Structure formats: C-alpha cells, structure tokens
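What follows is a set of notes on a single structure, which appears directly below.
Note that one protein chain is taken out, while the other chains of the complex remain in position.
Let's turn to chain A:
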C-alpha cells in the first residue's frame, strides 16, 4: 500500500496545528520585511548619505543563503548575548532577509514617481517630509503591491527552512511524523499540497489586487 488514506486523515490535525505556526511565521516575517524594507528605502531618500551603506547591506543579505542567516542568528546570536527562541530567531532572519528584497521593490516604486511631483510639492511650499509622506508615498506604494505580494508567497515557501532549527512548523512536524511511523509519503505529500494550494490561492488574490490597482491608476 503506497498511499494510506486512514493514516493521512489521522495526521491531518497535527499538520493543521503545525500549519498555524507556519502561517504565524509568514505573517510576522512579512510584517517585519514590509516595514523594515520601507524604512530602509525612506532612509535612503531622506538621508542620501545612507544610500551606499544600505545598498551594500542589501547586497550582502541578498547574496548569502537564508539558511545560513538563520543559523547565524540562532547559533552565533547567543555568543554576543542575543538569546532568542527558535521561532523568534527564524522569523527575524526571514524578515530581515526579505526586507532586503522589499526595499528594492519600494525603491523601484519611488523611482517610478515622476520628479515633477516633488517639484509640484515644493511649489506648494510643502516641506520635504510632508511631500514624501503625503504626495510621493501614496503614489509609490500601490503600483508595487503585486511585487510585494510575490515576495509574500516566496517568503511563505521559505518557512520550511525553520525546520532546520527545530521550529515545530509544517515541515518539521512532517519529518517527526515520518520518523515516528516510518511513513514519509503521506506527511510530506500533504505538506506539499498545502503549500501548492496556498500558493495558488495567493497568486489568484495577487492577480485580483493587481487588476483593482491598475483600474484605480488609470485616469
């Protein structure tokens, strides 16, 4: 018997519990990525001097594997007095990693806002801060929401990496079930199906949002 339905149904509740941890890590990781990424981009605009160190930092984070970054935060962190539990360390690493990607997305958004918008704000005697927050930001963010959505899906699919530091998310739970029962087929296939389902749903949602936004922008 290659596929055992009874076993598959029996392990569903445990996988469901684990799915909650996966979703938790995704939501918190993406919240961090989206805010920190925006922060980096705004810092770059507000203080041009920070542009070089920020782009070097972004390049460093994007050029090294997330798995290693998770290990560094989890294993090297305690050596410098940063003791985090596995889920926090993992979520933090994922968040920072994707913040680097998101900051590039935001940057593209800001660069796409015509310079004349800055000039118009200046002509209306708005200061730089107000111009940025009230004029530029509202035009820069909506066009990049689909791109951010793609990174949300990508981030979601990276959460199985947390199993490497023993966070009890989906993949780790599937592995534990596998080692307890010597049946890997059902748990790992179910995890795969879960990711496939969630990814397809979110891809459809992103297309929907995209359609909405392009409608809103058309004048």
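Simple rule for what comes next: a contact is a pair of C-beta atoms (placed from the backbone, for glycine too) under 8 Å apart; a residue touches a chain by one contact, two chains touch by 3 or more; residues count from 1.
In this text, contacts and distances are computed from a predicted model.
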Protein name (UniProt record) of the chain left out of view, among "Amino acid ABC transporter membrane protein 1 (PAAT family)", "Tol-Pal system protein TolB", "histidine kinase" or "Urease accessory protein UreF": "Amino acid ABC transporter membrane protein 1 (PAAT family)"
Hidden partner chain, touching residue among A:20, A:46 or A:68: A:68
Among A:76, A:112, A:133 or A:208, the residue in touch with the chain that has been omitted: A:76
Absent-chain contact - pick from A:82, A:196 or A:211: A:196
Contact footprint on chain A, counting only the chain that is left out: 2, 55-56, 59-60, 62-68, 71-72, 75-76, 79, 157-161, 163-164, 171, 174-175, 178, 184-185, 188-189, 191-192, 195-196, 199-200, 203
